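Below: one structure, written as structure tokens.
Every protein chain except one is present and positioned as in the full complex.
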């Protein structure tokens, strides 16, 4: 019965979302406060209902209730507990329910933390959120109902796809969705502002924490997904420019642009129209990503099931929301007055450059991802646009951005002094170049471009440090004063520096791995050795082992350096029994920031086995940098100023504040 | 600079950047797009050597032979025509005779052996690469799911 209660709760959530889509907007339009208030409590109720439905589905998965079709299709009584749990969203229906849960979670957060917003804005924002929720609840109930039942219940489930039976995957989708769906709040704010026809600097301040939160989670989600692909797929790659990866990367790029343009809007009230457009585009890209992944137009690990009715339904949602939003934008944007002026060389100018590059590179990724689909549907010709395309276009476009990033924070608003910024950065640049050369020497060569790449990454790191350095006035002021100034800097300054530094670290990792990586494919018999990254791997032989729901052949390697054994590593080929599906579990050894990656191939007739060994120098920098970026995001989020705007009791009358200001 | 000039400078700079990016995209498309072929297509049209293409079909039964080290040769077929392929590296977990596969690489001048640098067989037991499945269905060679055992 509880399963059916969860089902009913989801249906009731649809009814609630419909009410929330209509009444608050009506209230905002007529200036009727009780109707606007309804949005707040209603959003909380909506969250409660969806959370209950999700909890029920989770319970069904944990209890292996195979009378629920979704459980039967994606679980098995012998799957370990954690994967019964992650199996809830390791499938189409469950992951859509998670999508919805996170959407209404953000609505609830806006309802709770949005007390400082004007009533009409909050009501409209929550109503727009409810539109999205209505569309997706309908989608779930009509095409992908996770509560569909089976009678009689089958005795055993069909098992979760073995590739998805991994801790990384247990965390990856929720993080990714927190980011993806978090941008819905920015979208709703943009639509609400367009409906009211009033947008100003305060709007940007209110949107910023949501953008920041979504961006932070999306950063984490993408990094997690990349690391998962790296160690679970056994191919040693960490980014494939797979359409599904691109689907999550495009909102990230657009979201990064949004984050920066919102700063200009907040400080100078400039770029208003652009910022609104970016907010719409970012969430549109999230929706597009959902469509690409969920409709099954791409065949990939992520397309759990393909069902044309689902694809068409999501396509309708996509067209409705993106088309509607852009139409509203086209209709309203001309009425918005433009804001402050600035010189090309200024903080604003730098942020415009950032936006230009980020949006253009988003566009290239979009073209590369959609072009094969378009070409096939138009001409029937099948082509593939692979990594070379993306590396060439995206890689080249990123170079000017990376070089420009350290300048941005050092330029003044309105009219900047490029020469002054250069003077402040030449130490960082020189140091970056020097360290890159040392690095190059230590790693014994490689392409000369590697030095430039490394220098660019290091320049970002040192540039971020210089920013804080000069702001605190270290060197100019007495140490004590400088320290006080450093501590007194707003948290967002640290957040900016950390995020830029993290980007630099990621670039370092990418350059180091692509240029200094070594790969050996060798056929090994027990007793044979192979060399990689200065380490010697001795193959000791294969052993059979049995896991809870798989059997595996594990190869054992002893790793030594200079004759002394340092570690040993297992690498295995698994066969998941329920689906008779083989997987490769790579053996990974971490030395500092570098890794040794051992993956097994096919056994040979003569008792040997093909072994693929990679030495991946500084690869952890790639994800470490993402972690630093994420940390920067959290530091910025904790900035006191983001909470400002709540009408506090001791707020001075406006006039007094004005006098204080003048 | 006057207001107008500032604005023009920004817009002009932006436009030229976008133009440069568009040219870059066109250039990259020309360089790196790989067309998809089935063995039967190759019998009809000829692909110039050194052109990157994707070749998809079924791995012919009994054709997989291991050479020295990790070099493997096999044949890709669509029951109309068969193309020999060599590949050095580790084959994916789900690479099996009689199952669908997509390889990417090129023909070397003066030889009709396809030299693949990547072999894809994705991670699903019933996985039939989408392009391959579509075309095989057209030809009526493959119907639905492969059997598990």
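When the chains are written out, they are named A and B in that same order, and each has its own residue count from 1.
Definition applied: a contact is a pair of C-beta atoms (placed from the backbone, for glycine too) under 8 Å apart; a residue touches a chain by one contact, two chains touch by 3 or more.
What we mean here is this: contacts and distances are computed from a predicted model.
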Choices "Monovalent cation/H+ antiporter subunit D", "ABC transporter permease", "PBP superfamily domain protein" or "C-type cytochrome biogenesis protein CcmI" - which one is the UniProt name of the chain not shown: "C-type cytochrome biogenesis protein CcmI"
Given A:8, A:371 or A:634, the one touching the chain that is not displayed: A:8
Residue touching the undisplayed chain, where the options are A:60, A:405, A:600 or A:621: A:60
Touch residues of chain A, complete complex, unshown partner: 1-5, 7-9, 11-12, 14-16, 18-19, 22-23, 26-27, 30-35, 37-38, 40-42, 44-45, 49, 60, 63-67, 77, 116-120, 141, 145, 147-149, 151-156, 200-202, 205-206, 268-269, 340, 412-414, 471, 473, 485, 488, 490, 641, 644-648, 651-652, 654-655, 657-658, 660-662
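Going forward, only the chains that are shown with their structure count from here on.
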Distance between the centres, which are taken as Cα means, of chain B and chain A, whole angstrom: 28
Of chain A, residues touching chain B in the complex: 161, 163, 233-234, 298-301, 341-344, 349, 352, 356-357, 360-361, 363-364, 367-368, 371, 381-386, 388-389, 392-393, 396-397, 521-523, 573, 579-584, 599, 601-602, 604-605, 610, 612
Chain A-facing residues of chain B, complex: 1, 3, 6, 9-10, 13-14, 17-18, 21, 24-25, 27-29, 31-36, 54, 66, 69-70, 88-91, 93-94, 104, 122-125, 127, 129-131, 148-149
